[in-house]
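Here's the structure we're looking at; comments come further down.
Yeah, one chain of the complex is gone here, protein chain that is, but the others are all in their spots.
Chain naming follows the written order as A and B, and within any one chain the residues start at number 1.
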Amino acid sequence: MAGFLSTYGFLIVSMVMGALLGLSLYLPLMTGQLSLASPGFYALGGYIAAILSTQVFKVSDGLYPIGLVLLEMSIAGVVSGVLGVLVGIPALRLRGIYLAIATIAFVEVLRVLSLNLDITGGAVGIFGIPQPFLTPIEYLWIVIPLLLMSMVLLYRLERIRLGRAFTAIREDELAAGAMGIDPTYYKVLAFTLGAILAGVVGAVSAHFLNTWNARQGTFDASIVYLTSVLIGGTRTFVGPVLGGMVFTALPEVLRAIADTAGLPLWLAQFLRDGRLIIFGLLIVLGTIFFPQGLVTPDLFKRRKDRKSQS
Amino acid sequence: MIDENLTTSNPILEAKSLNRTFGGLVAVNNVSFTVNKNEIFGLIGPNGAGKTTLFNMITGLIEPSSGQMFYQGEEISFLRPHLIAKAGIARTFQNIRLFGDLSALENVTIARHIHTKSGFIRGILGLPPAPSEEIRNKQKALELLDLVGLSDRAFEKARNFPYGDQRRLEIARALALEPQVLLLDEPAAGMNPSEKNQLSEFIRELRSQFNLTVILIEHHVPLVMGLCDRIAVLNFGKLIALGDPAQVRTNPAVIEAYLGSD
Partner (left out) sequence: MDITLFVQQFLNGLSIGSIYAIFALGYTLIFSILGIINFAHGALFTLGAYFTYALMGEAFGLNGLLANAALPVKLPFALALILGSALAGLVGVAVERIAFRPLRRKRADSLLTVVSSLGVALVIVNLIQYLVGAENYTFPGNTYGNLPAAINFGTAEKPIPIRTVQVVIFGVSVVILTILTYFINRTKYGKAMKAVAEDPITASLLGINTDGFIVLTFFISSFLAGLAGTLVASSVSIPGPYFGIAFGLKGLAVIVLGGLGSIPGAVLGGVVIGLIEAFVPADYSAYKDAFAFGILFIMLLVRPQGLLGRRFVQKV
């Protein structure tokens, strides 16, 4: 067991963070808004934690206190939330493709800034971010409660007035307005919740990865997480959670398959190096054949029906 | 000519010189009228006369180019749609805009939004009054589904309903707002003659049961003549007649523009 955890500890924590990032993209999608801003807030949260822990708190001896990590996460969440509202209010007046483009622009501006500012360490980034734990697997103490909290929150959300307002806007924004629902308010709320989550995850991630630079949270990253949400499912939070985990693990899985004996050499090599090609193909096939993703609410309903009948 | 004497002293909705242009096209041209409380008010006119545009202006989906609208004495000309809905004006849509992927019950429950107070925190944590509100909303929604005769299919997806049932479901959804004024955009479209008769009766019942004011757009002239207290006739965006069915029927401008062409 200990051997397994030390081998796969890094992967397991990454998977949980993948699920969280999936949820951060899913939140705006609940209102039908394709926002690619999550990676931007993720990067921002990471920089906040990296700067605070290396330049402000500066704990020199022993392990870095977990309390400070939690504090950094809270600060990252608040800053991301405020920025989320500031960006969201004007941007969410835009629909569909315009919003997607605006969020891409937002992420790019953040990226160029982080590449050039002194405080973010320029192109090199920030390294030597202090560790609160001795082994990667122990990060589960932070990310598992975070994931559980987010899941409970979303489980509840999908069943109350607020979640219904989100759904109504996703289904038909105009009709939702005619039913007394303020589309702008709820779209900004969903966008901001996603931003907060991404910022908080970024803060943990900076410690977890030990270094932080402008390669975190780029356009590619958003495509990968978008894949996980879309293939996982866009109609219930279970989809992005599973999708985020599976797609984070996928490169490792592909590598493991590639190592199995007897595979033709070209296939083994493709599985090892062609990860993103496979991702891309999955995106195309997924959008064509499973427009609502693999995990849909109907899946649960049907099971419930069967249970109640038997 | 428009008979001014019919504007009685109990107005609930008032339009003053409403105009709306799209590019160079004048969709609604200087239209003024008053709808009285508890009235069933018909809006008729040939295709493209500006009826739906007028509805869209009343419900805030599009802004008037000029002119004003008042609801219970308050100006609503530039209010956003959700605020107008909150004020008490609900509507259905000509080309049915249900939340197709959701069940009938969910469609109606969503429209209970403005009568539910629990926000984010209380809702998530299930603190009072959120749970009791949820139960009350569901009951209310089921009652409304029962009223339109759809309670036995409450859990079916809205998009799977036949056309006539979708129209009824849209009415139930609008009623969930507990409106003062109900705007129906071609409620009889796609219905057969016997369904149309039932609909007339149903609208009258709704008026008395909920103390409603009903404004409806309808193409089927006999239905409008039989149901409405007063009728406004639009042609090319202009109001060409306003009065009770007998007056409208004999109005030469109406005969020329609309009835005559039938």
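For this structure, a couple of remarks:
Simple rule for what comes next: contacts are C-beta pairs under 8 Å (C-beta built on N, C-alpha and C of every residue); 3 or more make two chains touch, one makes a residue touch a chain.
Please read all numbers here as calculations on a predicted model, not as lab measurements.
Here the missing chain is touched by one residue of A:Val56, A:Ala261 or A:Val284, and it is A:Val284.
Within the set A:Leu113, A:Leu140, A:Ala258 or A:Leu299, the residue that contacts the chain not displayed is A:Leu113. Among A:Phe10, A:Phe57, A:Tyr185 or A:Phe270, only A:Phe270 touches the chain that is left out of the view. Among A:Ala105, A:Leu140, A:Ala258 or A:Leu294, only A:Ala105 touches the chain left out of the display.
Panel shows chain A; residues 34, 90-91, 93-94, 96-98, 100-102, 104-106, 108-109, 112-113, 115-116, 174, 219-220, 223, 226-227, 230, 270, 273-277, 279-284, 286-288, 291 of it touch the chain omitted from the view.
Convention: only the chains that are shown with their structure count from here on.
Centroids built from CA atoms put chain B at 43 Å from chain A.
Taken in their complex, chain A has these residues touching chain B: 153, 156-157, 160-162, 164-165, 167-168, 171-172, 174-183, 189.
Touching chain A in their complex are the following residues of chain B: 59-61, 80-83, 85-86, 90-91, 93, 97-102, 106, 109-114, 116, 118-120, 123-126, 130, 133-134, 137, 173, 177.
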